[in-house]
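Heads up, this is only part of the complex; the chains shown haven't been moved.
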């Protein structure tokens, strides 16, 4: 469980960095950038908690999430250029992040006794809606509504996780299979320019 | 009650179609369009449920709503041009939809013991805020803030419903009177270009 907690914090950290970098392009001050970092990292889980009625929302009960976001904002502020060169590393940890967020959101919803379909939706919301809120706050149409298969990878990964655990697979094995699957899927999607059909 | 449930689902269906068609104008992929369809159809009721503290939000407990939205997205995707020619039919069912959403939202709030004024607001929020969320996600100033008397029709209809039920009228008669009243009001408003005074 400790490794999973660590990965959850790492996901939070990477999401917060991506939020701060987006803010940098919008001429925001350090407060605005912190809000965007926070919303990018914890907005998805917050929406999930509010929808399923699990309040106070989870980050209020564990201050490590705020701490990690604070560090991410400071690091981004001082090492912006270095981070922008670490594209592949960022992509890798970002994908671990959405994988972990999907699984944890899915489990939290299942534990409350809701249907697997709702759990799958809430897992994806946890992983994806932080970015949606970030884009809305920055005045842009949310990127994932027209980007490569970002949310689709969460849905596919979440489905795999549900199948594996229902087949009785070991928890750790299910987690690693799911995260690896999402990483491979996203890497392929970017490389081969996969995209969903457009509605136009 | 079954007819009312059917009308609620029909309203959901028509709202989801209108969401998908809005998405089509924004060059979104099918995932983005589905999110917009979902938010248009269920966003108002979701905000209502969160504000009054009725969680998990209602669509999590009845998967028929998701099913209806899925069908609406597929239908819109394949029959876009046909639907756009059905303007009057769409307007008719859309208005039945806001009528039903207003009444159901109003009742749900009253049952929790809140004031009729709050119930009236929550009825209108149920009917109208799905469209507000849709416009925000699509990067536009919400249409209803400057359109013909859309929300006003919900407020007027909700008030009529409150008066009728308080006078002891039969439930079905109150529902039909309210929905008919909203339909006539909107049709007149569109025909005669009624609008609220502007603040400028």
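Just so it is clear, A and B label the chains in written order, and each chain counts residues from 1 on its own.
Note that in this section a contact is a pair of C-beta atoms (placed from the backbone, for glycine too) under 8 Å apart; a residue touches a chain by one contact, two chains touch by 3 or more.
On a predicted model such as this, the values are computed, not experimentally measured, just so you know.
A.B. asks: Hey, this file places 2 copies; any idea how many the whole complex holds?
C.D. replies: Whole-complex copy count, per this file: 3.
As a working rule, only the chains that are shown with their structure count from here on.
A.B. asks: Take the average of all CA coordinates in chain A, do the same for chain B, and state the distance between these two points in whole angstrom.
C.D. replies: So the centroids are 31 Å from each other.
A.B. asks: Write out the stretch or stretches of chain B touching chain A in their complex.
C.D. replies: Answer in residue numbers: 20, 23-33, 35-36, 46, 50, 55-57, 60, 63, 66, 76-77, 80, 136-139.
A.B. asks: Tell me, which parts of chain A touch chain B in their complex?
C.D. replies: Residue positions touching the partner: 50-53, 112, 114-115, 117-118, 132, 136, 139-142, 144-147, 149, 151-152, 195-200.
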